[in-house]
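Just one protein chain is left out here, and the rest sit where they should.
Up next is chain A:
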Amino acid sequence: MNDHIPQITLKPLTWTPHLPPVEIAEATPAQLEAMKVTPSAKKVSPYVRTLAHDPDSYVARTVLFNAIMYAEGGLERADRELGALGASLVNGCQYCANVHARQHARLNGTAATSALFAGRRDALNARDAAIMDFAEALTATPPCADQSHVAALRAAGMSDPEIQDLVHSIAIFGWANRLMHPLGHSD
């Protein structure tokens, strides 16, 4: 079904903050301690240094983020990435959408993300379509997800513990998108 959709390889974007990040040389002990924890255990990026202005919330959120996206067992990693991608597209966070589309493609191949970026939702398989529909409805303000979305996820083979993981992966991007997009720009 996807064979007539050109397969897209997304190039990484660079994120630049609108506000001055913490300079390592001027960081307080609390800020330095906070920056030992990073999202996805990546390097201390400009994003990390920008949010490190408030070390308490930075650490608490990053610990929760890593638990939601990487906790053992439960929902497949690729499905968590698709939930993150769905939220990011609704919230207009180009940078997060790019990162999590590339993560999804790395785990599951480029079929789903190529379909999405080509505007071909009809080419998604039933499970991916159910995840995207739920992500969009839960991301709306106010959220409009209902039992029909849960029924579609269950029909696609998702258990309630897995749906709980999906809820959190969508919700944490209701948070992350509201930092990454308002606080900087990407190109």
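Basically, contacts are C-beta pairs under 8 Å (C-beta built on N, C-alpha and C of every residue); 3 or more make two chains touch, one makes a residue touch a chain; residues count from 1.
The definition used in the following text is that contacts and distances are computed from a predicted model.
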Hey, which one's the missing chain according to UniProt: "Arginine ABC transporter ATP-binding protein", "HypC/HybG/HupF family hydrogenase formation chaperone", "Cell wall polymerase" or "CMD domain protein"?
-> "CMD domain protein"
With respect to the chain omitted from the figure, which of A:A30, A:A129 or A:A156 is a touching residue?
-> A:A30
Pick out which of A:P12, A:G109 or A:P143 touches the chain that's been left out of the picture.
-> A:P143
Per the touch rule stated above, chain A touches the missing chain via residues 18-20, 30, 50-51, 53-61, 63-64, 67-68, 71, 74, 90-93, 138-139, 141-143, 145-147, 149-150, 159-161, 163-168, 170-172, 174-179, 181-183, 185
